[in-house]
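For this depiction, one protein chain was excluded, whereas all remaining protein chains were kept in their positions.
What follows is chain A.
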Amino acid sequence: MNKIFLVLKREYTTRVKKKSFLLATILIPLIFPAVIFGIVYLGTNDGDSSKEVYVLDESGYFEDSFSNTGYTYTFLSSNLDEAKEKFQEDDVYGLIHIPEIDLDDASKTRYSDFSFYSKTNPGNQAMKDFEGEIKRKLEEVKLDRSGLDPTVINSLKVSVSLSSFNLSESGEAKESNTDLSSAVGYVFGFLIYMFIFIYGSQIMQSVLDEKTSRIVEVIVSSVRPFQLMMGKVLGVGAVGVTQLLIWIVLMFTLFSVGITTLGGGMEAMSGQMPAGVDMTQNQEMAANIQGMLDTIPVVQIVVSFLFYFLGAYFLYGALYAAIGSAVDSMQDAQQFMLPIMLPIIVGIISLTFVLQDPHSTMAVTLSMIPFTSPIVMMARLPFGVPTWQLLLSMAFLVLGFIGTIWVAGRVYRVGILMYGAKVNWKTIAKWFTMKV
């Protein structure tokens, strides 16, 4: 036990002292939100805010009625061929062509005759925007002509949104939020996937380094191979947990700082603005976030996350160690990587279906199998999982990682002393059964 600790300590300190660790630990919490913010920013602003669009309106209904803010509209008064020519010459985003239409005679009107010309394929959103503009205007005109009272029409419209509740056994109804649950589920599932991938490779690299530098024979004359392997797995895991904790603290701090400065800014602004509209909106949003968080079992998720995080890490970490011991170089390791990565990939891919129906047979099954349960169960948890399922899945995971550690240990003890052997699955199976 003491020796496992010595190995652990070495693995931990050499890693934590590295500059790359410091860099990754500090930069990722900064880069990650920056990237997300950037994507959101680009997504909402759609890059260049003043894309120019030509409109050739032969119907005469649309004069100056295009108002979507994302674009500047220039109306042309020529025929279609000339308009196309002009469009080709000028640096504009697109050309909308509205043919002559007769709104009174439904049989003569073909709404599919409207066209949009562009030099590149237009995005979905752009098409929807333009369609929306045209539809809105035509409806307006038709409504106007029909002589109906717009207020009557408006009063006929209803807007429905389903509120979803979880009804617990005690009859207590709790509002649930499907979108939030999905997001949380996906994020946690993905975090585990990333962690296995990054730290698993580190274990493998570390085993391989000891093997190729030939120090391993000296080490195993002092410690049992199993102690060496466990020390390594635990040491690298401790590095991962350290990194994760630092990330959580950093992100939380950044988040709080961001919220307070944002809130402060809002307050300052509301002082100048009439009737503090934004102020109330802001409070409403905060209340909303609070309410949304109440809908998911936060404590359960955090505790389970730590559990599955470590469980998955042990399960796969041991297998990575075994692969590292079996091969002589990273290239040789590739052939063994796929079968080990496969269950993880299945877990990640299945998330789409799991999040659609978190209580389907497939979702439940995958959340029981130790190789996929850390990812799938984490995704299911925000939707509420029966306690017995959670406990069963955890028990299976514990059995699972005990199993893989046992198997890996048997391969490892032989593999680390084998050089230049041509290794395939058959040799590994042989090592597994070999008496040492």
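The criterion applied here is as follows: a contact is a pair of C-beta atoms (placed from the backbone, for glycine too) under 8 Å apart; a residue touches a chain by one contact, two chains touch by 3 or more; residues count from 1.
What we mean here is this: contacts and distances are computed from a predicted model.
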Exercise. Just by its UniProt name, which of "Molybdenum transport system permease", "SoxAX cytochrome complex subunit A", "Adenylyltransferase and sulfurtransferase" or "ABC transporter ATP-binding protein" is the chain not shown in this complex?
Worked result: "ABC transporter ATP-binding protein"
Problem set entry | Sole residue of A:63, A:217 or A:357 that reaches the chain not shown, by the stated touch rule | A:217
Exercise. Quick one: which of A:14, A:329 or A:365 touches the chain that's been left out?
Worked result: A:14
Seminar exercise, completed: Hidden partner sits against chain A at residues 3, 6-7, 10, 14, 209-210, 213-224, 417, 419, 430, 434-436
